[in-house]
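Only one protein chain is missing; all other protein chains are in place.
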Amino acid sequence: MTTDHYIVLSAVLFSLGAFGMLFRRNAIVVFMCVELMLNASNLAFVAFARMHGNLEGQVFAFFTMVVAAAEVVVGLAIIVAIFRTRRSASVDEPSLLRF
Amino acid sequence: MNWLLTLLLLPAIGAVVVALLPKDKIDMAKQVALGFSVATLVLVIAMALQFDAESTEPFQFVTSTPWIRSFGVSFSLGVDGIALVLIALAAVLVPVVILAGWNEADHSDAPTKGYFALMLLLEACMIGVFAAVDVFLFYVFFEVMLIPMYFMIGRYGGARRSYAAVKFLIVSLFGGLFMLASLIGLYVVAQREIGAGTFDFLTLTQLNMDDTTQRMLFLGFFFAFAVKAPLWPFHTWLPDAATEAQPGSAVLLVGVLDKVGTFGMLRYCLPLFPEASQFYTPIIIVISIIGIIYGALLAIGQTDIKRLIAYTSISHFGFITLGIFAMTSQGQSGSTLYMINHGFSTAALFLVAGFLMSRRGSKLVEDYGGVYKVAPLLAGFFLIAGLSSLALPGMSSFVSEFLVLVGTFVRYPIAAVIATTGIILAALYVLWLYQRTMTGPVKPGCEDVKDLTGREIVAVSPLVVLILALGVFPAPALNVINPAVDRTMVAVGVMDPSVGVGAGCDLADGCRAEGEGQ
Amino acid sequence: MGTSLLASATPTITYAPPEGVFTYLWLLIALPLLGAVFLLVMGNRTNAWGHYLATILPIGSFVLAVVMWLGLLAKPSEERGVIQHLWDWVIVGDFRANVGLQMDQLSMTFVLLITGVGSLIHIYSIGYMKDDPKRRLFFAYLNLFVAAMLLLVLADNYLLLYVGWEGVGLASYLLIGFWQYKPTAAAAAKKAFVVNRVGDFGLSVGIMLIFVTFGSVTFPDVFAQVGEADQSSLTWMEGPTPVSALIHAATMVTAGVYLIVRSNVIFDAAPTAQLLVVIVGAVTLIFGAIIGTAKDEIKKVLAGSTMSQIGYMILAAGLGPIGYVFAIFHLVNHGFFKANMFLGAGSVMHSFNNQEDMRRFGAIRTVMVITFVTFAAGWLAIMGVPPFSGFYSKDKIIEAALAQGWIPGLAAMIGAGITAFYMTRLFTMTFLGKARWTDDVHPHESPSVMTIPLIILGLLSAVSGFVLAWNGMIEKWLEPVTGFEHPEPPIPIPLISGITLVLVIVGALLAYQQYRRDVPVTAPTSVSPLTVAARKDLYGDAFNEAVFMRPGQYLTRALVWFDNRSIDGSLLAMGSATAGLSAAKLRKWQTGFSRSYAMSMLAGAFALFAIMLVVRL
Partner (left out) sequence: MNGVVETFASPEIRYGLVAPLLIVLGGGVLGVLLEAFLPRGSRRTAQLVLVGVVLVAAFVAVVRLAGTNDLAAEGTIAVDGPALFMQGSILLVAMVSALLMAERQVDPAGDAFAPQASALPGSADEKAFTQRGWLQTEIWPLFLFSVGGMMMFTSANDLLTMFVALEVMSLPLYLMAGMARRRRLLSQEAAMKYFLLGAYSSGFFVFGAAMLYGFSGTITFPGIVESMAADPGNNGLLIAATGLLFVALLFKVGAVPFHQWTPDVYQGAPTPATAFMAAGVKIAAVGALLRLSYVALGGLRWDWRPLMWAVAIATMLVGAIVALTQTDIKRMLAYSAIANAGFMLIGVLATNQAGLSGTMFYLLAYGFSTLGAFAIVTLVRDPAGEATKLSQWAGLGKTSPLIAGAMAILLLAFAGIPLTSGFTSKFAVFQAGIAGGATPVVIVGVIASAIAAFFYVRVIVLMFFTERAEDAPAVVVPSSLTAVAIGVTVAVTVILGVLPQSVLDLADKASTFIR
């Protein structure tokens, strides 16, 4: 397994996340797509860190995880608030703001 | 004493003072505004008396302070003969308009004082735009000037005022933005050539630009000026704006504001882009001639008095541009003189038409008839204004129109001959308007039209006096204009074609300039 | 045409700055101008006495002119030129036009005629306009007319002449349209002015050509250089100036003749222009005469007659040095007899409640004796019956025309016959025959303030020709300015006079025979096509209507539409297209769905890659 393999995998994961965002309606799932993108990046970071033989990539991965956690906090708060108001977690439901 | 700065500040201060007066002190606002405008006029006259027509300096009363150093901008004011007469035009027209438009703003739902404050503000901007010798500063005034006029039309105008105001502003801004692009281009060229960017007019005239750049930059400036002037086919905003504006606003709009366009061509387009100016001359001459004839024909076809007058101005602006781009001293001096004469005659026409319309409450030609019978003075002034508009010999407009034509003729005889047909059309539109509105039996609805009041006569009389005086004795104006025009010609690098026996002039080709073709 | 051929015929006068009485040259114009300005500015306050002031001022000018005339006579004939520079006027680059006045024999002739006849008209008008509430204005306009006319003939350059020229046009406009409440008067005034402007067009172009060709517009400068000028530029000049002169001649009586005679040096050097002038003169004199035969309104007959007589003058002026003097001679005589007859007609109309229709006149000789007698003098003068004034000048013109060629000569002779016909028709229908008055008129002789000018003019009509022709006085007087050559007609002069006289008598008798009997009070309708055409001014108006007015109206209407729809419309269309793009397309892009926003972002990301890859390639 070379670094390339990891990168390809990471790219595939990232694409899954990026496209998943377009196709899934449930806010939680959409959010998880975003998490998938972040984790794909983490994979790439770690792989590159190994390739380059330094720690910066790994550190970045850790930070990404922390940030992702923070995002979850904020995101879930918002999604839950919306769910309580609208009784729905569909991201298409709130579309009053347009044009 | 710093003449120009004082001149700029006086009306501006007046505007602030008027704006700060209590809302209900309407008469006081008018009196204060009149006072400030008259004081400005006095100051302009005093300054004009100090002006040295023989001076070899390109600009006089120069004052300059760095303003935005980062952009090489300085707050530089100064006047040459051309700017001086145009400032004088503005200074004369503002008090006239204030007096003539004493009651114009009374029936608006916006506060009356605002109208007069805006008028003074506009006067300050007009003085600034003519006095600027920094191209950036010129542009600033060029654009800022739109704002008071926009409010004057939009707040105090007629039924379709907001449409007209928006059209006026947007079209003018649109033109101005192209000038901005060229302005920046000019700055960048200066930066490349002399190391530091500058907007100093005299420095910029020294630049050596390649032809392509010059032509591009010229187009930006010219487009802005053509929209402003307005030249055919960029003219359509003017009839709307002039029709919807109060007569007083229309006077300042057509009489002074639009002159900035033609002034800009003469002051900026030509010396800054000499090669491009000559390159585009044929096209501009054609546009001017189309404008002359087109404006006149459309004036004949109008049914609305103010619209009619607006279209006559489009024709007149054609003459002015024609003279400027004829590249002869007669043409350019004539155009400059035309600018002020047109200011006076159009002012008289708009104001008297305004008096008439305010009495009858209609703008349509067909609603009038036989006014001569009930209001002979009004009809008389209207006729004088009209005759001035058709450039009756003996009136100032004749001198300028003839100079433009003769100046064009020596270079472009055929163009001049075509343009000359404009004088026939002018007689048609003026006299037909007079015939339809003033003569014949009194139309129903016109029986109660009152004759001019004392205030109105006092307001319009100075214009009539000026029109006649400058017609008989234009030397005071020509003496200051001529040296400035000569300098412009030198800057462009053209000379008057030699005329007279042996000059080899031809009706088809015109006269050849000395030294041309070398 | 070389200069040597004309040596004997060219002007020999020289000009000097004014001395003595001539330093008051400007006063000639200033006096009537002052009257006009004063009456206009002071307004109704001068209603009671303004007309007296306005009458005294031209009389003052006349007196001054007489004094100056005597002053001129005291000098040798070659040194009778005076140029007074008043102030610099339009000076830009090479173009210089001053406000300067030029006095010489030609100008003097006109000045005397204008101030003299003008003063008489003023006096007459005191009576004629007695009951008009706006009499003051009328007098102001009359003063303006006199002042403008004087400026026209005294200007020392073409541009200033233009001012006088247009001033006359303006005064005519104001006078024709004096009764503005009559739509016809207003329309006629406007038409006259616009036609003037067509002439102005020519004059403007002419002045520009003169400037370009000679580098100056001042008479002495220009004339001094004609010989040296390029032939090609002179050829160009032949078009506009005569055309404008002719157009003006039609409405402004004599200005055109003056312009041609004044510019004699240029015309002498431009034979094509002269030919054009001759042709137009001949056509005008015939047309005017024909129109005169068919009109029933007395003033319109006189107007047609004026047109015809100006045709004579123009014709003469086009003949060159053999004709200039006679053009002016006839102009002076015509000034007397036509003024006489116009005022006489006014006198008649005055007592007929302003009726103009000759079919409603007749037999006035008994009730208005003075008018009748003075009018008769004018009638004989215009017909050219010796020894009345018209005989002397018209015969000379016919001689000169014949000297030029058969066609102009014959036209002039035939014109004389027609003139006799229509003038006799007018005279008979008005003064002779039976009364065909409407019930409400009570004709009576006019007051003496009107009849005295008539008497003076009548006398002048009778004797001016004889006096001025005595010993070739007029030729000698004008020769230094206009140049002079004796015409040499192909047939003996007495024969010409005889034939002309026979034609005149035949014309007069025909008319008398036809109109001394009953004249139907309404014009007969079954008349020859020529009469129909003549009644309609030979379709001049119809032609204008069809060629200029109608298409002009369509053109302006089309342009108004074009302006609103196309130019303005395209501007608005651009605006609304942008707004439409905004509303219909771009705005809808903002769907409100997060997922579609995300899709835009993703697509945008791909676009960024694409751009970078394309750039890299």
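The chains carry the letters A, B and C, assigned in the order they are written, with residues numbered from 1 in each.
FYI, a contact is a pair of C-beta atoms (placed from the backbone, for glycine too) under 8 Å apart; a residue touches a chain by one contact, two chains touch by 3 or more.
A quick note: this is a predicted structure, and the numbers were derived from the prediction, not measured.
Asker: What shown chains come into contact with the chain that's not displayed?
Answerer: Across all of the complex, the chain we cannot see touches A, B, C.
Asker: Which listed residue (B:Ala15, B:Met47, B:Leu120 or B:Ala165) would be found touching the missing chain in the intact complex?
Answerer: B:Ala165
Asker: What residues on chain C make contact with the chain left out of this view?
Answerer: These residues touch the chain not displayed: 575, 578-579, 581-583, 586-587, 589-590, 592, 594, 596-598, 600-601, 603-605, 607-609, 611-616.
Asker: Applying the definition given at the start, please give the residues of chain B touching the unseen chain.
Answerer: Chain B touches the chain not shown through residues 66-71, 109-110, 139-141, 143-144, 146-147, 150-151, 154-155, 161-162, 165-166, 169-170, 173-174, 177-178, 180-181, 184-185, 187-188, 191, 197.
Asker: On chain A, where is the contact patch with the chain that was removed from view?
Answerer: 7, 10, 14, 17-18, 21, 27, 30-31, 34, 37-38, 40-42, 44-45, 47-57, 59-60, 63-64, 67, 70-71, 74-75, 77-79, 81-82, 84-86, 91, 94-98
The rule we apply is simple: only the chains that are shown with their structure count from here on.
Asker: In whole angstrom, what separates the CA-based centres of chain A and chain B?
Answerer: 65
Asker: Taking the mean of the C-alpha atoms as each chain's centre, how many Å separate chain A from chain C?
Answerer: One centre to the other, that is 96 Å.
Asker: In their complex, what parts of chain C are in touch with chain B?
Answerer: 40, 43, 87-95, 99, 159, 162-163, 165-167, 170, 173, 177, 180-183, 185-187, 189-190, 193-194, 196-198, 200-201, 204-205, 207-209, 211-216, 225, 228-230, 232-233, 236, 552, 555-557, 559-560, 563, 567-568, 571
Asker: Once bound in the complex, which stretches of chain C touch chain A?
Answerer: Chain C residues touching chain A: 587-588, 590-595, 598-599, 602.
Asker: Please name which positions on chain B make contact with chain C in the complex.
Answerer: Interface residues on chain B, with respect to chain C: 171, 233, 235-236, 294, 297-298, 300-302, 328-330, 333-334, 370, 372-373, 377, 380, 387, 390, 392-394, 398-399, 402-403, 405-407, 409-410, 413, 416-417, 420-421, 423-424, 426-428, 431-432, 434-435, 438-442, 472-475, 478, 482, 485, 496, 498-507, 511.
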